[in-house]
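Data block below; observations after.
Yeah, one chain of the complex is gone here, protein chain that is, but the others are all in their spots.
Coming up: subunit A.
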Amino acid sequence: MARTRAKPATARAPAPPYVPLRGHPLNEEEFRGQVGSTTWVPRLEYAWDAGVAISRFLDGLREGKIYGVRCRRCGRTVTPPRAFCELDFKPMDEWIELRDTGTINTFSICYVTWDMKPLRVPQIPAVIEIDGTSPRVGFLHLVGGVRGRTVTEIRRQVRVGLPVRAVWKPPAKREGAITDILHFEPVRKRANR
């Protein structure tokens, strides 16, 4: 194929003058009025049965305890608990009360809310490997007790491998939910694992 040689810049004809954008931004009312559409606001409500494993886990949270389960075949201890080992496909063998400390596996510093509104003080979701569980089985929660709001400030305090500890709601306010733990905060002194 023949190669086209770029003409030197000096030989190019002058660019056409800018033209204003056509149209104008539609506001909500104009949009509704001018474009055919139908609206429907669903009211969908569910109440999911937590089942054997998660129910006991939630009861534990109410008491300020984190429960895990152990499979003797693969030797893994995992939390949140499940009734069966998803790798060995057999019922779990025993319940174990875990400590409420752990290590950050991964995290992100989020400057938007779950429904995509900007946040000045970011949320820090993290996967936390609870002490006493097997490696790479985590617990999704938030990191709190961190000063500052910029990436630089937060990265100085939060890192992969950081030891953290659960900060609980006061007992009277717990309701048997994952939010009975407010967040996990950095600990200075690392507990032995």
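Quick note on the criterion: contacts are C-beta pairs under 8 Å (C-beta built on N, C-alpha and C of every residue); 3 or more make two chains touch, one makes a residue touch a chain; residues count from 1.
Note that in this section contacts and distances are computed from a predicted model.
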Among "Carbamoyl phosphate synthase large chain", "Peptide ABC transporter substrate-binding protein", "Sulfide dehydrogenase (Flavocytochrome), cytochrome c subunit" or "Thiolase C-terminal domain-containing protein", the omitted chain is listed in UniProt as "Thiolase C-terminal domain-containing protein"
Could you tell which one of A:R12, A:R43 or A:R147 touches the chain left off the display? A:R43
Tell me, which residues in subunit A touch the chain that this view leaves out? 38, 40, 42-54, 82-84, 86-87, 89
